[in-house]
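Following this message is one structure expressed as structure tokens.
The complex is shown incomplete by one protein chain, all other protein chains being positioned as in the whole.
And then subunit A:
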Amino acid sequence: MNAAGFPLLSLLTFLPLAGAIFILTLKGEDKVVADNARWAALWTSLIVFALSLILWFRFDKTDPGFQFVERLDWLTDFGISYHMGVDGISVLFVLLSTLLTPICVLASWDAIQTRVREYMVAFLVLETMMVGMFAALDFIVFYVFFEGVLIPMFLIIGVWGGKRRVYASFKFFLYTLLGSVLMLLAILLLWYRAGTTDIPALFQHAIPPAVQTWIFLAFFASFAVKVPMWPFHTWLPDAHVEAPTAGSVILAGVLLKMGAYGFLRFSLPLLPHASADFAPAIYVLSIVAVVYTSLVALAQEDMKKLIAYSSVAHMGIVTLGIFTFNVQGLSGALFTMLSHGVVSGALFLCVGVLYDRVHSREIARYGGVAKIMPSYAVIFMLFTMASVGLPGLAGFPGELLVIVAAWKVNPTVAFGAALGMILGAAYMLYLYKRVAFGRITKDDLRGLLDMSPREHLVFAPLILLAIWMGVSPQTFLSFFEASVTALVVRHEAALGAARLAGM
């Protein structure tokens, strides 16, 4: 059995689903159902979060292998089993998912007034898919959760989104599906070659370099769209702009991490040669993403679009870090993923706070908000600084590690990444200046109320995390140290063995 003494990961995965089914059975007047659905969703997600804290306390940081492992027969004759477990790479993402879901439920408390029941069901199903995806240790099970995310997210964008929601939801769905089906073929090929889809077993299975190239490309098709890497990022601004606030939070906070997680979990350990071969190309794409999308962000008129482009830039740092193949780079990438999950989620919530009051995301519509909503301005400032990478806040340690790692590989690449940080400061501060400072030119803004207690409650855990991650990064880095070191050692061994064989 596992460290928890009971199937913890399955419980974390399927408890939200049970909550969703419960909510579907609610009956009565619309208003009563909506209220009950909100409370049921909040309690379900809070209980899941409380349970997931067991992972935080009981996770053995010195063990690089999989923990809390569960295994059940599923399609045993075909080498597929229901296999769950977490290692240092995935454990914090499970926690990130379980943390962000109650925050999203709380953030949608008043913002969503139509079809509340269905909304809460979609969010709980989404939580099931996210947790299951990070905990899956079988490739087919992973794929099931990875793709299953599309269904609730499609509905969230399409039903509760903005004006162009139909276009955005279709683009999101079809774009991601197109990448994923190619990955499915690669999974089927791996399954055929190894006779199993069990991930730890696949790690032991050597793949000839020529085949690795094809599998890498297929994985790349899926993960690069999901990350998203430039030039496959065009679905992201649309999806972010049209999605409701909480949808954007989950999209930026967790769904974008799925692609980078895929690179870390599959491309690197399974395909060391192809990963090494393609690394220069990834560097180029990452640097272009960092610099180009930062420039694009600078020109945005829409707050959500600006933050969406900044996400692409930050994810560029992540992919750069992953493909440096050294401990700093991988740790930095993982740390950036976590901090971006917290910070960009919070930034979307900040936009949501204004949007709920004024119903506009246009930057020019605001100005001087700091005078009217001082407490909001402080919080927005904090997350702007965290996003910029101010030392002492969440954004800094990860980016620093990635730049150091990139310097070891190639100083030019490190220069590109650093340039991205400077541009990042430019567009974020420019955004903050236009929204928060200046004279109040719009009269209707004067009547805005500052944040309500509920909104403070939504931001409180994120503020805490943003500072905690900045002040004491080691608390978080210690989780993935062992796993990342093991991954790097394995990667170098695989390349070294091939080099020896070549001589």
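Some points to look at:
Just so we're on the same page, a contact is a pair of C-beta atoms (placed from the backbone, for glycine too) under 8 Å apart; a residue touches a chain by one contact, two chains touch by 3 or more; residues count from 1.
Note that in this section contacts and distances are computed from a predicted model.
In the listed set "NADH-quinone oxidoreductase subunit N", "Tryptophan synthase beta chain", "Peptide ABC transporter substrate-binding protein" or "Methylaspartate mutase", the entry agreeing with the UniProt name of the missing subunit chain is "NADH-quinone oxidoreductase subunit N".
Residue A:Y143 is the one among A:Y143, A:W235, A:Y292 or A:F348 that touches the chain missing from this view. The omitted chain makes contact with just one of the residues A:R38, A:H83 or A:R165: A:R165. Touching the missing chain, out of A:A18, A:V32, A:V181 or A:A299, is residue A:V181. Checked against the full complex, the candidates A:I47, A:A111 or A:L189 give a single residue touching the omitted chain, namely A:L189. Although one chain is not displayed, subunit A still touches it through residues 73-78, 115, 118, 140, 143-145, 147-148, 150-151, 154-155, 158-159, 165-166, 169-170, 173-174, 177-178, 181-182, 184-185, 188-189, 191-192.
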